[in-house]
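One chain of protein is taken out of this complex; the other chains stay put.
Per-chain residue numbering starts at 1, and chain names A, B and C are given in the order in which the chains are listed.
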């Protein structure tokens, strides 16, 4: 079971983690992109935590909808619409809920990942955030289906995200700015996959 | 006695010396000017030696007139009109001559220096080429008046030019680009005084 | 980092404030959400032209708002696509009842944000079409990349379509024209230095004294290859030949079907250049390269075109689509027909491009 309070704490903690990793994410983006991913994400999540108090008494679906709209209107770039879409689809999946079961989270992750894939037209292995998000959603779903607790399932999801993130290193990018580098994009970890891993890891660590 | 052939050899040697000192003169100009004095002078004297064959059978006045016109049309900047004027006035002072006595050279230097002073409106101590040229002309005149040989007089003129050139180091410039630096021009040797010294020294060394 | 700025986070806002203060007769600026629009907009009955993208490319796009070019520009943060709410708000401001053409550079961020904005505008009953510009001949295939980026042709499309909108083209005819300009334009650029995103504070990439990046975009990102620095003539030749000898390029793009309210995939092919063609030659500074050097590039480009039997009928030379203070240049060749020439020559009056008035 994940409560609404935990969700709120997770979003708050995410803003802190993103801020702490702002330069790191930006450096990753400098290598194969345009050196703004950390700056973009930080701008977005700072706005998110400013918005949270106004929806703290609403359901989780509404909270996610607000996160979505805030990211869409403040992040910009590629990651803004993508994370925005992730939370938009997630919000629809958990509309009206005050707490989430393992199945809820499973549905939420699945919906979010599909939204990102649709919006960005990327596939697994294209060296994008999808390479962290998609394995994480699958791992979570399998764990829950196999009877694991939410905490255990999250642990496996984060492990899968981390592996997916690291697996982007040797990949040649096929979507996003990094794709223009051709073979030179290999050898660098994808910034979006990294922020995705950080966000999921923060959920795991939120008590 | 200085023969026409010596004058031609001097001009040729000057072109070589200026080329060898091109970077040095430009560096001096970089410190208190716009980093082109060596480049300007070299462009001019390369053209001068290209012109010399066409006037090699003319008198010294004509040769100097050609040097003057060539420098005026090819050096540009401040040094072009100034050295051009120097040789123009010098040419008038020795019009028609095939060889020069000590008195001739004295008159030539005096006329040249006056021309430079008039054109540039500079005074002794303004940290310009005049600070090398003017003491050299005076020293030469005095030596000849005191009965020295041309070679001896030249030796003293060059020594005076060298002293004048070195004396520009502590001066605050009052004319030319260096004057805009104000007190910051002190501590640097004037590029134009340096090229003037090199040209006179080459005359002394020309056999 | 040495820049004439105050706080890095205020760069975009303060630069727009300065631009609006300088040209109140031409443009107005709004913030939160941020957009620049033509003074006096909406122009009733005229299709409105909107473009946008990350900041750092000035004068593009805000400097092209005015008479005979854009009705609005939506500047994002430096090198970061604008958000859908900026684009929607600009659409509401400039919509004169004849619909809106969004000219969108083909970067994943720009495409997605403009797609979301189109969906939102549609749901408000505003008729919108998005036309993508993807002219960067440095990108060779569209299958294994995001497809060609939108670079120099964007400026030319904004001018040509702006004149057409001013001249009364309706939305679908304007979209068709914009598609034509895109298909006939090709670009390629080199960077001699990196640039520094103010919020990052250090150069995006490091280039050695003897190196340059070939096939760069306009976001300070590295290009498709790094090679030893070459002479201006060699660089002009490399860029021009890549463009001139680029073969037919086919890709599938997503366009908005305003009648059915959904996205439709269209397959489009660039006709290659050939002898006898007339072109507009655009030599663009990436920001830190002075005009004198652009003319050295143009000199060689003109010789190459002449040798290839390509006639330069019009040209544009200067810093129009920059990457902050990056040194380098791009070349764009746009194959012209009479319609495009007439529209190019039509009067334009914006902060950065002006003639005929």
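We adopt the following convention: a contact is a pair of C-beta atoms (placed from the backbone, for glycine too) under 8 Å apart; a residue touches a chain by one contact, two chains touch by 3 or more.
Here the structure is a predicted model, which is why all the values come from computation and not from measurement.
Trainee: Shown chains touched by the missing chain?
Mentor: Over the full assembly, the chain not pictured touches B, C.
Trainee: Considering the whole complex, which of C:268, C:317 or C:341 touches the chain not shown?
Mentor: C:317
Trainee: With the full complex in mind, choose from C:34, C:108, C:184 or C:327 the residue touching the hidden chain.
Mentor: Final answer for the missing-chain contact: C:327.
Trainee: Looking at B:48, B:63 or B:78, which residue reaches the missing chain?
Mentor: B:78
Trainee: Which one, C:235, C:258 or C:310, makes contact with the chain that was left out?
Mentor: C:235
Trainee: Touching the absent chain in the whole complex: find that residue among C:17, C:262 or C:345.
Mentor: C:17
Trainee: For the chain that got dropped from the picture, name the residues of chain C it touches.
Mentor: For chain C, the residues touching the absent chain are 2-6, 11, 14-19, 21-22, 55-56, 58-59, 63, 192-193, 209, 212, 229, 231-233, 235, 287-300, 302, 315, 317, 319, 322, 324-325, 327-329, 352, 354-357.
Trainee: Name, in rising order, the residues on chain B that touch the hidden chain in the full complex.
Mentor: These residues of chain B touch the chain that is not shown: 26, 30-36, 39-40, 43, 72-82, 84, 119-120, 172, 174-177, 179-182, 184.
Keep this in mind: only the chains that are shown with their structure count from here on.
Trainee: Between what two chains do the most C-beta pairs come into contact?
Mentor: Contact tally peaks for the chain pair A-C.
Trainee: Looking at C-alpha means, what's the farthest chain from chain C?
Mentor: B
Trainee: Mind checking the centre-to-centre distance between chain B and chain C? Centres are C-alpha means, answer in whole Å.
Mentor: 56
Trainee: Report the inter-chain centroid distance for chain A and chain B in whole angstrom, where each centroid is the mean of the CA atoms.
Mentor: Here the centre of chain B sits 75 Å away from the centre of chain A.
Trainee: What whole-number Å value describes the gap between the mean CA coordinates of chain A and chain C?
Mentor: Their C-alpha centroids are separated by 31 Å.
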